[in-house]
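A single structure is presented below for examination.
Missing here is one protein chain; the remaining ones are kept as they sit in the complex.
All chains are identified by letter, namely A and B, in their written order; residue positions are counted from 1 within each chain.
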Amino acid sequence: MATAASVGLALLITLAMFLVLGAPIAVGVGLSSIVGMFMILPLEQGLLTAGQRMFTGMNSFSLLAIPFFVLAGVIMNNGGIAQRLINCAKVLSGRLPGSLAHTNIVANMLFGSISGSAVAAAAAMGSTMTDQQEKAGYKREFSAAVNIASAPTGMLIPPSNLMIVYSLASGGTSIAALFLGGYLPGVIWGLGCMIVAFFIAKKLGYKSEGKITWKVKFRYIWEAIPSLLLIVIVIGGILVGFFTATEGSAVAVVYSLLLSFIYRTVKIKDLPQILLESTKITCVVSFLIGISSIMSWVMSFTNIPALIAELLTSLTDSKIIILLIINVLLLIVGCFMDPTPAVLIFAPILLPIVTQLGIHPVHFGIIMVLNLSIGTITPPVGPVLFVGTKVAKLKLESVIKPLMPFFAVVIIVLIATTYIPEISMLIPKLAGLVK
Amino acid sequence: MYIYAKLMSSLQQQNIYFHRIVFSIHELDEVIFVETAKKWIDIVLGRICVALFTLLVILVSWQVITRLILHNPSLITEDLAKYSFVWLVLFGGALVFGERGHLAVVIVKEKLPRKLRIGAEILIELLTAFFAITVLTIGGMLATEIAWNQLSAALQIPIGYMYIAMPLSSFFILFYCVYNIYDVIKKRNNIELLN
Partner (left out) sequence: ACGSSDKTGTSEGDSKGETQVLKIAFNQTEQHPQYKAMVEFGKSFEEKTNGKYKVEIFPNELLGAQRETVELVQSGTIAMSIVAGPLMENLNPDFAVFNLPYIFNSLDHQMSIINNPDIVSDLYASLEKERITVAAALHGGVRNVYNSEKPIQKPEDLKGMKIRIMESDTNVQMMERMGGTGTPMGQGEVYTAIQSGVLEGGENNELVFNDLKHVEIAPYYSYTQHLMIPDYLIINAELLAGMSEEDQKIFKEELSKAVDSEVEMFNKEVERAKAEAEAAGAKFNEVDLKAFQQAVQPLIDEKTSANENTKKLYEKIVENAQ
């Protein structure tokens, strides 16, 4: 165990140093893994193994879903699909006080149900919705907070790139089951935001929008159907086993491309640019995945997860307290780190601990994704927070206070999802994907 | 805090070296060759990535078609797609190094005083280069060598051929490290341009 402890400590300290310095996380993880390798293997074997793990870490068919969902998302962003979803959300969010805020929340959830990225949702919705709300007399800070707080629902509502990453990092948890497990927590998160927005809007006297005629309602919904049909085809196809998540994501690409050609919002000559943009987003995530598999190999080789499990369970054997510790840890990690590297680093360590406590890998996946989704809207490092304030043309400090009540409700959702397994497991169970 | 203090002192040491580098490059003032090379390498890598991505979409779509519509599943698309993807990520990952686009925790770095910040940026590029040489060049070559006679099950071509992408992408990453150091030094007086 001395080996595990010293290698583990070396990984932790060197990684912390590289991250504080501001090196790319990929480089930091890679170099600290190399340090670990040198502690356990001769030079040549260590480097060979590092190279091999990096390559094979990316050589997975289920990982291919990531470039395809990213590409489908970029195509849809270019394809004017966002505005159609906003219109559809207007019909759905009805005539509540502060109805434009509710429209924003519902639109974020709809966008999330066809895209895997929360940052894309925050950017697409925020840029149009904040201005509309200002015209209606809403405070910009409030509208920005609503948009930021509800954008991460897209990481829980499938498809979700982060769940694909978790599936891989956890040794092959069913992607279909994870996808289904995300629906309820994602929707509850969205509803929680709507409740907060309702009371604030009532207090500040924000009115509902004027009545929309049935004819317009019908047109809005009609126009959104082709976009929303994507959910049925892709998620439905994956669920009935018609195709795998990866094949489903390729279908999503072809479908969104056809739709954008029909809407004439994408032309053939735009494709290289779209592919290049998608390449960059994909490669940031996947490069990291490859490098993280070097680190998880070093940890397996030296039995570090077993050591940490032993440490944690020697402190307490209460399931409630261990889950609490893990949640606090993940929330702190999420404050500083992007969700992808956090999942890659912590899933292999934490999953063996919680499965010993009888927690299902799907349930734990949802807990991790939920925690790290919260991290995307917390300072100091929050990609959704940054993008959301940027498109609202506000200063970061000014949205923190209006975000507070939303944080409170999201933490309640987190606690509920952690301690009530049914919230994550009910739908996968009903679909027969989990026993 | 101890780690932080140690880090700072190592950065200061780095800074001393850095003055010498600045001085020597300052003489040249305009190193046009590096910029031209960067433009071309960006274009070449970009084209490779677009081609690989297009291939990826075609392969997986073809797999769906052969299984669901033609009822005669293709045996090679899955392996071919996986390898194209790894190549895409290796070359695309290199391309992103050229834009300093990889995820990083920048809050400490951005608050550093100007000289330390420049030192940190150069140190980061040197670390990146060290990573590329150890894992991708050396590790990749060793993996290539050892898998040279091992056939891929579906494709029946040596796995070693696939591993070659690692040293290749390392070459591009190393070039970008050189370029980024040049770029940092060029922007040394307007360090906020780096963000």
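Throughout what follows, a residue touches a chain if its C-beta (ideal position, glycine included) is under 8 Å from a C-beta of that chain, and two chains touch if they have at least 3 such contacts.
These numbers come from a predicted model, not from an experiment.
Checked against the full complex, the one of B:Ile43, B:Leu70 or B:Leu151 touching the unshown chain is B:Leu151. The residue from A:Phe301, A:Phe336 or A:Phe407 that touches the chain not shown here is A:Phe301. Taking the complete complex into account, residues 2-3, 6, 39-42, 44-45, 48-49, 52-53, 56, 61, 171-172, 174, 176, 239-242, 244, 297, 300-301, 432-433, 435 of subunit A touch the chain not shown. Contacts to the hidden chain, counted on subunit B, fall at residues 67, 71, 73, 75, 78, 142-143, 146-147, 149-154, 159.
Everything that follows uses one rule, which is that only the chains that are shown with their structure count from here on.
Subunit A and subunit B have CA centres that are 25 Å apart.
Every residue of subunit A that touches subunit B in the complex is listed here, in rising order: 13, 16-27, 30-31, 34, 44, 47-52, 54-55, 58-61, 63-64, 67-68, 71, 242-243, 246-247, 250-251, 253-254, 272, 275-276, 278-280, 282-284, 286-288, 290-291, 294, 336-338, 340-341, 380-381. By the touch rule above, subunit B contacts subunit A in their complex via residues 3-4, 7, 11, 46, 49-50, 53-54, 56-57, 60-61, 63-64, 67-68, 78, 81-83, 85-86, 88-90, 92-93, 95-97, 99, 101-110, 120, 123-124, 127-128, 130-131, 134-136, 138-143, 146, 162-163, 165-166.
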